[in-house]
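Below is the structure I would like to discuss, written out as structure tokens.
The complex appears here without one of its protein chains, the remainder shown in place.
Naming follows writing order (A and B), and every chain is counted from residue 1.
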Amino acid sequence: MNYIILVVFLGGALLTFFAGKINNVLQDILFLASILVPASLFFAYVHAGNIFNLTLGGIHLSLGINAMSWLFALIVLGLGSMAAFYSVSFMKGKERRGYFYFNFILTIMAMTGILMSRDLVSFFIFWEIMTWSSYLMTVYNGKDVQTVGIKYFVFSAIGAYAMLMAIVVIHSINGSFMIEDLVRSFPEMPVNMQILIPVLLLTGFGVKAAIMPLHVWAPGAYSNAPMAYTSIFSGALSKMGIYGMVIVMVSLLSYVPEGYWFREVIAWMGGITAVIGTLWAIKQDDAKKLLAYSSIAQLGYIIVGIGIGTPLAMMAGLFLAVVHALFKGTLFLAVGAIERQTGTSNFREVTGLIRKMPWTFVASLISIISLAGIPPMGGFVGKWMLYESLLTSNHYLLVIVIFFSSTAAFLYCYKFLFGFFLGQEEKEWANVKEAPVLMVVPMLILSFFSFLLGTYPGIILKPIDAGMQYLGYGITQNHLWQTSVIFNTWGNQVVLQPLLYSIIAIFLFFLIFLTIKSFKQTRYVTTKDISSSGEVPKEHENLTFSVDFMQPFMRAVEPVMRRQIDKYYTGLANGLEALFDFMRKIYTGNGQTYAIYVIVFVVILLLFKDILF
Amino acid sequence: MVGTPVLFIVIPLLAAFLIPLLGMLWKELVRIVPGLVLAYMLVLSVNLLNHVLIYGPIVEVIAGWRPPLGINLVFSAFSGFLVTLVVFMGLLIWVYSYRFKRNVDFEPAKKYFLLLMMLITGSVGIILTGDIFNMFVFIEITGISGYALTAFYTGRDSAEASFKYLMLGSIASTFLLLAIMIIYSQVGTLNMADIASKMHTIKPVYKIISFIFFITAIGIEAEIFPLNGWAPDAYTEAPGPVGAAFAGIVVKASVYAIVRYVYTIFDLSGAYDFLILIGLITLIMAETAAIRQERLKRMLAYSSIGQMGLVMVAFGMGTEEGVFAALFMILNHAIIKSLLFFSGSYLVYNSKHKYIKEVNGMSKYLPITSLLFALGAFAIVGLPPFAGFWSKLSMLTAAADSNMLFIIALVLIVSVVELVYYLRVVNRIYFFNKEEKTEPKKPTFNALIVMITLGALILVIGFYPDAITGILHKASADLMDKGQYIHDVLSLNK
Partner (left out) sequence: MNNTYFDLLDYMIYGTAILIILIGLYGALVKKSLIKIVIGLSVVDSGVNLLIVAIGYLKGGTAPIFSPGYLANPIKMVDPVPQALVLTAIVIGFGVTAVALALVIRLYRHHGTLNIDEIKDLKW
């Protein structure tokens, strides 16, 4: 069954691509069908039991799922379906629709394939398909292809090749590409291999998960891809890196003594990633860039959880992974909607959209609250578990780091909300309409789930439990999350309901209050009808204070920000290219010189013949 | 059996000499005859290969002189596979260049096809022959037709490129002759199998010196660094299909010669490590030289040299896995690099200097050609699910099994460089605006057929590598079995 899903995806991608030559509506329908049909087939028919084996090129390939990959498939296919609905509207009237749809489906296929892979070769094949299809999306706009696009592909390639090296090394030791054989034989491998293989694999996964020194591709790639795609790029594709890291950290490293250091280092790298991502996010004026850096930061939290690796921390990491897919997916979709309706995604230009795009606002609000980790949203539950796991495992310093990053994140959360939706209503945006239904509904559905998970976290904690049990966490009949402080204090599974009800009550109260207030006589003025310190602002003065209010904070962290890793990479790349450019001067163009090379070659060989042969 | 291996040499050679005469009868024959000959050779080689895979190698004795006295041809799984590949590429090149210069007078076409047939004769001869002096003759035939084909266009700097090629080529022939004579003076025979069986009797110093001369001579043709100064120039200045012929035919034959010397004739243990060493140096120098190239064909040329370096590394492992990987890479390289040369030469068709920037925005004007170029670029850097991935995987697996972690790392790092320059070109094709001066030229129907065939092959091998791996396994086993080779050839004596 599982391979049929991949075939349906692939066939659908090709059909969709060529359908564009016939009819656009047909293309839309085919596109939706080729995402939704395999997705529903997956949830209806695929279970851990069915395994598909295939021998290709003398290599044994095997497809099947387990409880852990099912969890990630839920993220991929769920978010993918929502983004697919959104895309249909989003792509209306744009060019290169076939290209977009083809790569969209291919990415979803590749991610499903990764999750199904039971051997390293098919894992790698799908991983690379995912890489190049997502690369083709980052260059979709044709903007900065030689810089941003190449950077993404080069980092991906470095990661993928590190992974490939690990794969062939594993094969040379095991004689098998199967993941289960790797897991079985890993504790008996020589110590240097026990270090080399995880390092290589984690490099590969770390690139996709945008972990700290390997994250520099992410802001450009996330913000250059079409937003409908970035939602799965950031929400689901980066989770493939997390998925791989979970396997390495748990299935391999928890059985060897070196694992301790790996866990500490990875957790700290996650922490630093979170801080750096947050600081850079605060600095951005473009919502896409802001969300891209915010993604990096959020992935940092997830990595911290996975790196610590205690049952609660792992659960927190996985829960955050799901929640992050929900709220970051929504936010990217929201930015896409705003960009589509206004033509820009810059806070300095767009303000006061709350009345123009109310539903987009609602979705963004819920997601931002979830991102900031405020109850009653899912993000709160995840972060709470993360703090708790850090404290119980004595990582106090890391708690401080995470806490700093979380708090600083409020700055950009506020900036995002205020910048777009609140503030003065400019004349320029007077005619902006709400996005089409097909775009709004997926956002609302996703944000509804953010909300739901805050109240009923058990919905997703059960599959996480199952996944963790598959990985070998010995969990008793008591669900782990019930031992958490927050759940214990408030009782059982429906713990957060009182909180929810009180918040709904407060919300309703304010609604009623505001409604009553609005019945009173209100004096409507233009947005420029204010004065500060006796000065009346001029017509085109930008009064949006939302963009610069954190200047003092930014000055304080400036020394950290100045050391951009990106600059070092660029310097390295330029230096290497200059070196290569110099090296090729050896081809002087003079035939006689080439002939002299030949003679020199012979003479050298004759001189060193005793060493060489 | 429908024929014997000697037909592979007689028929194209005959055709080459008959082409001018037939042209007097009917001008179109000049174009048709090479195609018929190549098609016949392809059928023949596929048949023989089938036969050989089942019944074992065919050793053909020429003019009744049995080995080791006479010249013999060996059509085994290994050489048969390469001959089939060469003939297949030759046929594609013929289809591609069938309408070549159609509207001009038929003189250029006559010369072109004559030389192409000579080139194929020489290359096939190098692969089939079992006699080192005979191999020298075929190398010279290939060389001379190569010089002439390089200088084919009169308007460009082609004479310069050709002269460099010729200079190095004649130095190569000098060293080759010296090496042959050292061997001959020691063992008194020119037959490969006979030499191989008597190799242990030669004093090591003569053995090593002759090996050094051999590797230098053939290394010039096989484009190893630092003997490959001619190669980028020749690829750049030769007509598009000839560039593909160099990459797909001539280099393959030369690599075959090196491999035959290292694996069968000589028994130097250091030779394998030496292959890895020069292979790596070639790979690194060529791929790094490619990244800042301004001309498309020159970039492809350096990339081609780098790929051959990689093949050399794989051969240098000395294991059957390594040989398998090398043969797989040879096959993929022939297919993919030809596709890149074919589509690339249409992307910069009307340009004098073939600058890379002239491909800007061509995707709007030449959608299929651009797509195929992109496919080729993705395939050659080894992205799945295209053909190049499987050969890269088998190469790395073989390297890992030989415990060469450092080499794996180096090869992968160089792959990143390769990725960068190919992506830059593909990005230019798709996302840049067209330069004002460039005039897109629609590919001819024939060219389109060839390119689509090659593109389809890339996908077929990519999705179903088993289509080819069976033959490759037999071919690599055949190369590894040196004793069997000697036995097969010399047993004809009895």
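Just so it is clear, contacts are C-beta pairs under 8 Å (C-beta built on N, C-alpha and C of every residue); 3 or more make two chains touch, one makes a residue touch a chain.
This is a predicted model, so every value here is computed, not measured.
Of the chains on view, those touched by the hidden chain across the whole complex are A, B. For the chain missing from the display, the contacting residue among A:343, A:575 or A:589 is A:589, taking the whole complex into account. Here the missing chain is touched by one residue of B:97, B:121, B:162 or B:254, and it is B:162. Among the residues B:38, B:87, B:144 or B:296, only B:144 touches the chain that is left out of the figure. Here the missing chain is touched by one residue of B:236, B:264, B:343 or B:369, and it is B:236.
Residues of subunit A that touch the chain left out of view are 584-585, 587-592, 595-596, 599.
For subunit B, the residues touching the absent chain in the complete assembly are 133, 137, 140, 143-144, 147-148, 151, 154, 157, 159-164, 166-167, 169-171, 173-174, 177-178, 180-181, 184-185, 188, 190, 232-233, 236-237, 289, 293.
The rule is short, and it goes like this: only the chains that are shown with their structure count from here on.
Against subunit B, in their complex, subunit A makes its touches with residues 55-59, 121, 124-125, 128-129, 131-132, 139, 142, 145-146, 149-150, 153-154, 157-158, 161-162, 164-165, 168-169, 171-172, 196, 577, 579-581, 583-584, 586-587, 589, 591-595, 597-602, 605-606, 609, 612-613.
Touching subunit A in their complex are the following residues of subunit B: 160, 163-164, 167-168, 171-172, 175, 208-209, 211-213, 215-216, 219-220, 226-227, 229-230, 232-233, 268-271, 273-274, 277, 285, 288-289, 291-292, 378, 383-385, 389-390, 393-394, 396-397, 399-401, 403, 405, 408-409, 412-413, 415-417, 419-420, 423-424, 427, 430-431, 464-466, 469, 473.
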